[in-house]
Structure formats: C-alpha cells, structure tokens
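My questions all concern the structure below.
Heads up, one of the protein chains got dropped from this complex, but the rest are sitting where they should.
Think of it as A, B and C in the order they're written, each chain with its own count starting at 1.
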Amino acid sequence: MSTLIFIGLAASLLIYAAARLSRPLGALLLMLLSGAGVAALILSWGKGFTETLPLGNGLELTFSLSTFNWPFLLLGAFVLFIVSLFAVNALKEMEHGASFLALLTLIGVSVMGVFGAYDFLTLFIFFELMTWTSFFLVSMGKTGAKKAALIYAFMSMIAAYLMISAIMMIAQYTGSFSYSDFMGMYEAMPSGIRTTVVIFFLAAALIKGGIYPVHFWLRSAHGDAPHVFSPVLSGLLVKYGYYSAFLFLLFFPVMVATKAGITQVTSTDGPNFILAFIGGLSIMAGTVAAILQSDAKKLVAFSSVSHGGYVILALAYGTNMAVAGGLAHIWVHVLTALGMFLSMGAVAYRTGTTDMDEMGGLIKNMPVTFTVYLIAIISVAGIPPLAGFVSKWMIIQALAANGSYILAFMAFFGSIGSFMYVFRPLATIFLGQRPHKFKDVREVPFFMQLAMLIVTLLTILLGIMPYYLLKPFTRIQEFIGMVPVKIGFSTVYSALTQLDMMLIFLVFGGGFLLALVIFLLFSKPTKVEQHEVYTSGEIAPEISTTPEIYHFSKGYYRSFGRLFSRWPSVEAWYHKGAAYISQFFEIIEQSLFKQSINGFIWLAVVVMAVLMAVRWF
Amino acid sequence: MIMQNPVLLIAVPLLLAFLIPVFSSFFKGAVRFIPVLAGGFNVIAAALLIPQASGDVAVTEIGGWASAYGISLLFSSQIGYMILAVNLTALLAIFYYILNERDLGSPLAYPIAFTLALSGANGMIMTGDLFNLFVFMEMTAIAGYIIAVHKKGYLGTFRFVVLSSVGSAFFLIATASLYNATGFLNMAMAGKNLGALSTPFISVISVLFIMALSSEAELLPLNGWVAPVYRESSGAGSVFFASVFSGAALFAVIKVMLIVFGINYAYVHQGLLVLGLVTLAAGEAAAFKQSNLKKMVAYSSIAQSGLIIAAVAAAMRSGVLHNGLFNAALFQLINNILAKALVLLGIALLGQATLKEIGGAGTRKKWLGVFISAGVLSLIGMPGFAGFWSKLFLVRELVGNRMFVFTLVFLLAALFEAYYYLRFLQSLFLGKSTTAASLPKTSWVTYILLFVLAALIILIGFAPDVIIRAVSGLSLGGVL
Amino acid sequence: MALIGKIVLFIVGAFVFQVALSGFSRKVIARIQKRRGPVFWQNFYDIGKLFFKKTSISHGFIFDFGVWMAFGGTVATLLFVPVGPYSVFPGQTNFIVIIYLLAIGSLGMAMSAVGSANPFASIGISRALTQMFGYDVPFALTVVIMIYVHRTSQVAKLAAVQSDIGWHLWVMPLSALVAFIALMAMLGKKPFDTPIAPAEIASGPLVEYSGKYLGMLMVQHEFATFVEVGLFVNLFLGGGSTLLIYLVKYIIVYLLTVIISALMARFRVEQTVAFFWKWPLVLVFIQALIIIGIGIR
Partner (left out) sequence: MGHEWLSLWSFLYGPLSIFLVGLYGLLTQKNLIKMAISINIMDYGVNLFIISLGYVPSAEAPIYTDAVKTYLPVFADPLPQALVLTAIVISVAVTAFILALTIKIHSQYGTTDLTKLGEMEL
C-alpha cells in the first residue's frame, strides 16, 4: 500500500503534465488508475495484509487491507473512477483543469491512506491531506465557492484538531497509535479520558460527515464546488466521517454488546442513544432544508445531510440489522449521490446553471441525464425495487423491531420527506415548460453519459440483487464478531419478516408490462406541442413568449416553507458567532498592536509590573 | 582544520562587512557580492561543522581565556542546524536583494548591514556569554534598523529603534545585576550560581530578561514594531526579520532560559508561558483581520514566536525538562524559519501588497505559486510538509503532559491561522487581480533557491527524523 | 399457472369491486346532497368510454411513461395486499414494501402530470407531495407500533393476530383514529383534497389527461384506493376470515370516508401538514406510550 501511495503521488504529477497537454488524457489516466484500483480490489476479495512504513524515530505508518475496510477502499476507487470518467469531457472548459486532476489524484492517495490505515496517525495524516487538497478543489467552483471552501476548510480543521487531540490522548494512554492496541485497552481506560476521546472523535466524525448541528458547511461546499467535484465531496469525502464514526463505534458499548451476539438493544445506552438521536435530527433537518432549497446542488447537499443522519443513526443504534443497514446505506448513498450530482453536473455543464427556478423541460434535450436522475431519486427516496430501499428497509426494520418510536418517526420523516425534495429537480429541471433559452441544449458527451449510466446500472442491479450489496457488510459483521444478518441472493431476512427484491422487481415489471399492453391496445394518442395546455382561459401565446410566467415552479414548496418560517436556523447562529469573533479580534488588534510608541512602553511597563507583582505576592 | 572553528561563522562575515567600504573604493560593482560570499561561506562552514559536532555541546574559548571567564562559543550539531537554517534563509534574502532590490537604497549600506546582521545572528545563536549576547543583539539590531529603512519606512523603523533600545536597556540592567550577584557573565556559570540568590531578585531579573528579549523575539509587550516594519521593509528585509532575526533571537531566548534559569524556577517559566500564549492568541487574532500580506505574515510571525516560547517554557515549567516538548518547539522554530522565508520571499517576488492585488498571481507564475504554497502549507501544518510534524509533535507532547489549556489555545490559534493562510492561497491561485500591474520578473537563480527551500520543507515532511535527530539532544546532550 | 390465475383474479376482482363501490359512493354523496345521483355502474361506463375514445392527447414520452409506471406500480402493490384470507404471495405482505411500492405509482403519476407542462398539474403535484409528507409519517408510526408489539411486519399476520386479541380498533383506538384520518388524506377526500381542488386548480394533476390516459389513471386510482382502504381494514379491523367479511368491513370503511368527506370543507396544504404533525402525531406517540406502558393484553 505504501508503494501505491508513492505511485499515487507520482501519478498526480504525471497526470498534471498529461492534463496540461490535453485534459481528456489526464482524466483518462486517472480513470485508468482508479479503474485498476477497482479491479484490484475486486480481485483481492477475501485477501488481506498489513504493512508498515517506518518514518524513523519510533514513528511508523501502518496500512492494512482487510474485510473491514475493503468496501470502503472499493468505494473510494469507484467514486474516483466514475468521476474521472465523467471528467474526460466535463473538464474541457474548466479554468484550472490540470491542477484539478492532479489534486483529484491526491484525493485518491488520501482515500488509500484513510481507509487503508491501520493506526490513528496514518488516519489523521491522510485526513489532513484530504483537507487541503479538497480545499483547493472546492475553491475552483463558481462564485460563492471561495467562501465555501474557507468555511469547509475551517470546519475540517476543527474536526482534524478534535481528532488529533483524541488520538494523542489515546496514544498517551496506550503508548501506540495502533487500532488493535486501542481495542484491547479501551475498556481499561479511565472513564474521564474515555469519554473525552469518544466525544472528540465522534464530533470530528460528525463534522466530516456533515451531520446536523455541524452540517452547515455542506450547503455551500457541496453546492458551490465545481460540478465535477461535488460528487466526490458527497460520494466520497463525507464517507470519511461515516467511516471514522463506524471505526470508533466499534469501541462503543453497544457495539461491544452486539459483538456478544445480542441482536437486540437491551438498554437505551446513553451515549449511543444520543448519537442515534443526533443522526435522527440530522435526517429531519436535512430533509426540511433540502425541501426548501431552490438550487439543485444545494438541495442534493442537504439530502446528504439527511442520509448521513441515516448512517449515523443506524450505526449508533447498533443492532446487527441496523449496522448492516447503515453500512449498506453508505454504499447506497454513494450511488445516489453520484447519480444526483453527476446528473446535476451534466445539466449545469450544458445550461451553466443549477438554479432550478431557471430551468424546465430539459427532458427533451437530455433524456439520458433524466433517466440517470430518475433512477437515482427512486433509490434516494427508498422506493423499491432499487438499492435505496434495501438499506432503508433494514434500518426501519431494526428500529421497529425494538420499538424505538421516536427514531422510527425520524427515519420515516426523512424517507417520506425525500419524496418531496427529490421530485423538485425532476419537475423543475427536466419536466414542465422549457424556457426558450434552453431550446438548443444538447445531451452531454459520451463519457459523461457512460459514467452516469454505470452508476444507474449499479443502482438497479444492487437493488434487485441485494446479495452483492450486503455481502461485504455481513462479512464485516463476521469479522468484528457480530452476528451477521441473514441474506440470500435476492432476499434479506429480518426478525420481523423477509424481503425479496427480485420478486418485487418482477411484480413491478409485470405490472408495468400490463400497463403497456393496455396502453397499446387502445387508439393512438395525438402528440401536441409543449405549450398547448389547458390554462383555464389565460392567453396561450404568452406561454410561448415568456414561459417563465407559466413555469409555476418558482418557490415550488413555498407553502410548505411557511411552516418553518419561524424556526431557528443553526446557520444564522454561526454567522452571528463569526461576527462576534471578528469584532473581538479587531479589539485585540487595536489594543495590543495599534498603539503609539508611548502606548507600547506603557504596555511593557504594565506587563512588567504585573509579572513582578505576581512573583512577589 | 581551520574551518572547524565555529568562531569563523561570526568572524568572517564581520570581517567582510568591514571590508566592504574598503572594497568599494576599488571595485564598486563587486561590493554587492560580498554578502553572498559571507552567506555562502557560512552555509558551507556550518554544513561542514555539523557532521563533526556531536550531540554534546562543544565550548570554544575565545582569546585564550578559560571558558567561565572569557567569552565562549557553544556549538553542537543542533546549534549547527539552527545556524544552517538561519544562514540559508539569509543567503536567499541576499540573493533576492542582489537580483531585485539592489537599486532600492544605498549600494554600500545594505550589503554591510546584511553581512553584519549575519554575523550578529550567528553570534546570538552561538554565544555562551550574556554580555556578548547583548553585543551581538545590538549588532544585529542596528543592522536591522538599517535593513528596516531600506524602503524608506521611517516610522516603523523609529518604533523599532525605540522599542528595541528600551529592551536592550533592560537587558543591560539584568545582565549587570546578574553579574554582580553571581560573579559571572558566562551563562552556564551564572546559572549555576543562581541558586544562592533570593527569589525576589531572581524574579526581577527574569522579568527584565523577558522584557529585554521580547522586543527582539517578537514577544508581546515590545513587539509593536513588527507589523509596520514588515510592511514597510523590502523583500529581503522582511525575510531577514522573519527568519534570521526572529530565529536567532528566539534561539537566544531559549538559550538564556535553558542555561541561565534552567528548570528550577517554575515561576519564570510560568510567566513566560502565559506571555507566550497571550502573544500566540493575540498574534493570530490580529493576523486574521489583515489584508496586507506582509502584515499578515508579521502577525503570524509574532504568534509563532509566542508559541515557540510558550512551548519551551512549558517544557521547563515543572522542574523536569520535557524533552519531547522542547524538541517539538525547536522543530517548530526551524520549520518556521524555513517556511516563513519561503512565503515572504514569494510575496516579495510577486510584488503585490494585499490579498486583492495578489489575486491570480499564482497562476501567472506557476512555480512561484507552488513554492509559496509549499511554505504556507508547511506553516499551517499540512501533511507532506515539515510543519505537519512539528504541529503533530507539539500536540502529542502537550496532550501527553496534560497541558490542556495550552493545547486549546494552540489548536484554536492554528485553526485561525489555517483559515487566513488558506484564504491567501486561494486568492493567490484563484482570485482575480484588482491591479493591472504586471508581475516583476523572476530570475532562475531565485527559482533554484526557492526550490532548495521548498524541497527541504517537503523532504522534512516526508522524513521527519532528519530534524528530529537534529533537535533532539540539544536538551539531552545539554548546553548545560 | 395457479399463480397467474390468482394474479388475474386479484386484479380483475379488485377492479370490479372497487369501481362498483366507487360508483355506489357517488350515489351516497348525491343522496347526502339531496340529489338522485348516477347509477352505481356509471363508473364502468365512464372508464369504458374513456378507453374507447378515438382521440387522446399526449404531451410527450414521459407523459406516457409516467402513466405506465403509475399503473404498473399500483397493480404491483395491489398484489402484495392480503384480501381476507387470500394473498398472492403469502409471506411477502410486507407493510413497508407496500407503502413504498405504492409510492412508485404516485411517483409515476406525478412525473407524468408534471411532464404535461401544465402549471396546474405542477401545483397539484407539489401539493400532493407536501400533503403526503404530512399524513404518511403518523400513519407509518401507527403501524410501527403494531409491528413492534407483534414482532412481524407482515400485513397478513398483523391481520390474523387480531382474532386473538381483538381488533386493533379497540386495542389501539388512538392509532386507529390517526390511521383513519390519514386514510382520508391518502384517498384525497375532503378536507384533504388540496392536490385535486377542482374549483381551484382545475383538478390539479389530472388537468391534461384525456381518453385512455384518464381511463388508466382512473383505474389506477381505484386500485390505489383498494390498497389503502385494504390496509386499514387489515391493520385495524382484523382483516377478514372470509372474503365476505373482509369486503363488508371494506365497504363500511370506504363509505365512512365518503360520507365524512361530503360534509367537510377544504384545508390549505400547509394547514394539512401542520394538522397532521400536530394532533395525529401526538396521538400516535401517546398510543406508543400506552402500549409500552400497559402492553397489549
């Protein structure tokens, strides 16, 4: 692995050089590399190794490939593969395309490091590598991106410092950075330190994962990042947070209990319960915020907040069903986030905007993109027979089986609310009246379509055959000594019932065919133009001249928004806090550094007097 | 071998500095190369000396006096690395001066000042004698005054002169009193005899020392000059201040603290710790608001000095020397010298003063942008660069020694530092310039030098044990 | 083969029964409003007329596709709901599958409607989704309580278990109340008919449909009704040990919704949501507390 990391570093230079010659070449190189990563990982199914890279002076980096991190490494390679495929065409007009690709390669390196780490130090190093590379990548986006990147970096640094503090506390106690040492020592640590470590580490994970009270960086970072990078942010980088939460939850009481074979939460364990609750709040806040967005990418960003909530809720809930569901949901969210962000990127690539209120009727121009988006949102909303349903079903099963009504309420809230927000882009970008300026928009080029279609295909296949979705995670459950969830090729068994995705798919397909047959049996319909609609007596030609008037998708859910008009906004608090800090800094500068010379001497005399006085008395 | 005597590191530049006026009457044009000669000699000499020095401190006696009575110079491999870092950055600044700023001021005064400053800085780092330290400090300071007025920044320089003079007056009082009480000017011996003295006396002396050194080391009460001087000084000048002067002065402070006061006077270190932390916090807070790049770096430099001093003080605070923390502080010092030189030189080469003006300059001068980012990323402690390790070690030691308040202040400061430096990088690469002014030309020599510095930072970033080995043992082998 | 026969029987049976019933309900409404009303097989006429109409207007591919999806999705859902003692796929009558599969039908219809590019349709759909957000959450929770208590999420089993402990209508009266209100909203009956609101937005989603499109959507609507009312009957009224008992219960519930609907005025959409998140939600949580506190028996 360490060799791979050095190869990755070298590759980033190579790709930069290649991309200077031609963007597609650089992107193809990256695609080949990450594709090779995907292939190698699939081939290494079931294998594992650990290796160390000594840095001297007692420091060493440890990497491993095991059942535990296999799905995550695959995830990283996969996302990069898809995105670089997408980038072959998409980067053409980007200002800093070559640097973009080089930095994206570095993200790949950080993937290997974060997911492949076998000790906390390595984990941290590659976390930080990700921070600064993704900072630049986010900065390259549209107008608001610079501010967004700064907020993003700021939050990431907070997470990093929380994490490093926790790591150092662990290291001080266990004498090493290794995961396995910590696993052995965790129970024996003094409870004060343990609590601090847990809180710090989980807070870091929550920030990175964009979970509710610390989620606000997602809106701008995901929304304003370059269209090619948003899928990576949402599909890959927030997964770092989920992964570290998962990693850390292994030491958490409930997970320990589950390891002993208990499939049911016996007590509402305090910390777990709180964490699950935070996950639940994140689901709700993300959902409501997503519904109220009018920018497509920001909408998807908040859907990430909501989905992160599912993952955290499920992982913290800790029954074997919930854990398997939560882990599966990570992969599901990768696919859906890719699907949604890539299709939004494709739309923006052609139209140059992500403002939903401006668009409409693009399905005629971009049918493939529409299909991709449609499949992605069916999965996001957790509608069978796609992959999204499996994981949501498992999570809800786990919650229902143990009677956690409040959490179940939260899960349902997010799930049903997602119908609302996923439909809005569908309706206002692809359907409805098409503004005149988008009449000549074309479908995106081949590679972009290919990248999107791969994602779509996988979403469908994993939905019909949940075995491939769940097997890696049941293997993890075996690996960490948890009772694995029972799965069949297309079936999942819970304590309450069983689910047969193939059956659902076939029945749905049958119903669809029936509908088609009935439809075709009867007389052929007449096609009409887009603007020929019933308008209760309004003047129709106006529609063709100014379609915006009849678009009616501005403020799509405005009535719903009224419900929340008086709710407190976390973001507003943060802004207020930032303003106070800024003022405070101003005062410090004025009083300590902007004196006249006499002032400085005064300052010195006072400091001297104080120092001496403290000594003397 | 003659090169083995560390006194040459001081004497050669000094000699060359005095030769400059003589030289200038014969070869007017060649004068400007003399500082290069001095700097180059020092770099080579230091590089040659380091392998021969062991971790232990070698004491070189000057003028045939036994070390406790005469002036003595200390040298060890750690001091050697310090000298190497300082001289390397100084050499860089001098190159920059020759290539870009030769016509800025008097063609005579500035070469002299640079060479003199080099000599003084080396003296400050190496000397083991308190009064000698004063002399070198003043020498450096006067050279510094000259360098500070390079770009006609009279007001900032005036501040600098006044505050620094006050500091040196304090220093003299403290030194004289210490001499009177202990009978020695030699740091080690004075420190040894300190035990017999009363606590009030030591506390007064220590406060005086702290005040005195605070002006040079950019610590809080007397560091009001830093921002205006950085802002007004030339490119070479700002590098001198950020890397050469503050590096040498910080090392001198550390030396005085370690050798004279040692670990037995918790209250001395406690005071210094608080002062350092306040400096750190205030510096970062002030830097956060700046849009002038040099002022931003200046305040950040203040903050870093505070951090280093606080860390050293914390390492000695509890009656035991925490090697790890001490080494981490020294690591941070060296990283700071190298990275800050890189950043300031880069800013000077871009020739733009504010965040807005610099917009997009990094894309127009790609390599320069890359080098600057290496420096900046090292300063904010990103992995792959030297600064990451120093930050990591600091956190490790701080958490390990349960100094949670310090950790908190340090990490918060680092957070804001990261924010404004990243903002700078963002503007550098992705911003849109507000001025139409074209960027000054940069010669390939400068690029090579910058490359060396950046490579050094990245090298340490990947193999931190080079520096760890260098700085560890300064406390172990003992200047004591 | 038997399976296919069963499927056909289910679909045809549901169609005939529900269309007849809805025709009858028109009569009921008419009587409440002191009219005579149409004959009860009027709806068969209507559907037949629509299907055999020579002209129908298409607004493009997605307009057609959405209709197929809506129809197919709803038919598929139908097959997972147990009717009395019968179900097509025994052991697969998973509640969560049913409510989410029902959503695919709704999604198809929504897509098709918005695909027509008519602003009224768009408004209607946005209201429908908003309203759905309102009622589905409390409704799902009522069922979660049951699932937890009985340790199964099979609708058939949840229905069967009531023969031992009594109907959930009596055991969990608050849940039943909530579920009934939610049912009204699901069926789009007043006061929860904002998405259609004929006088306001010209029938909303359905504004652009004609001919066989409208026919298919009407059938789809009847199937969805069959699923939704059927769920209520199964979950709260103990299903039915014979088909007849089931159908009787079904008719009573359906007519009840129709009658109540005839007496109500319309909510605004955000009022609907606010309403559902206020009282029904609170009631469900109270019910949950009671169930946790005193148990089922």
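For this structure, a couple of remarks:
As a working rule, contacts are C-beta pairs under 8 Å (C-beta built on N, C-alpha and C of every residue); 3 or more make two chains touch, one makes a residue touch a chain.
Bear in mind that the values here come from a model prediction, so they are computed numbers and not experimental data.
Within the full complex, the chain left out of the display is in contact with A, B.
From the set B:Asn5, B:Thr60, B:Ser165 or B:Gln270, the residue in touch with the chain omitted from the display is B:Ser165, counting the whole complex. When the whole complex is considered, the residue among B:Ala11, B:Leu37, B:Val59 or B:Ile142 that touches the unshown chain is B:Ile142.
Considering the whole complex, the residue from B:Lys28, B:Arg102 or B:Lys152 that touches the absent chain is B:Lys152.
Interface note: of B:Ile173, B:Leu197, B:Val370 or B:Leu459, the residue touching the hidden chain in the full complex is B:Ile173. The missing chain lies against chain B, touching residues 131, 134-135, 138, 142, 145, 149, 152, 154-158, 161-162, 165-166, 168-169, 172-173, 176-177, 179-180, 185, 228.
As for the chain not pictured, it touches chain A at residues 594, 596-598, 601-602, 605.
By our rule, only the chains that are shown with their structure count from here on.
Annotation: A-C is the more contact-rich of the chain pairs A-B and A-C, by number of C-beta pairs in contact.
One finds 77 Å separating the Cα centroids of chain B and chain C.
Distance between chain A and chain B, defined via averaged C-alpha coordinates, is recorded as 44 Å. We define each chain's centre as the mean of its Cα atoms; on that basis chain A and chain C are separated by 35 Å. Within chain B, contacts with two or more other chains are made by no residue at all.
The touching residues of chain C, counted against chain A in their complex, run 7, 11, 51-62, 64, 67-76, 79-80, 89, 91-92, 94, 96-97, 100-101, 103-104, 106-107, 110-111, 114-120, 122-123, 125-127, 129-130, 132-133, 136-137, 140-141, 144-145, 147-149, 151-154, 202, 207-208, 211-213, 215-216, 268-270, 273-274, 281, 284-285, 288, 292. Of all the residues in chain A, the ones that touch chain C in their complex are 360-361, 363-364, 367, 370, 374, 378, 381-384, 389, 393, 396-397, 399-403, 405-406, 408-409, 412-413, 416-417, 419-420, 423-424, 426-427, 430-434, 494-500, 503-504, 507-516, 518-519, 522-523, 525-528, 530-531, 533-536, 550-553, 556-557, 559-560, 562-563.
The residues of chain B lying in touch with chain A in their complex are 158-159, 162-163, 166, 199-200, 203-204, 207-208, 210-211, 214, 220-224, 227, 267, 271, 275, 281-282, 285-286, 288-289, 299, 363, 377, 381-384, 388, 392, 395-396, 398-400, 407, 411, 414-415, 418-419, 422-423, 425-426, 429-431, 463-465, 468-469.
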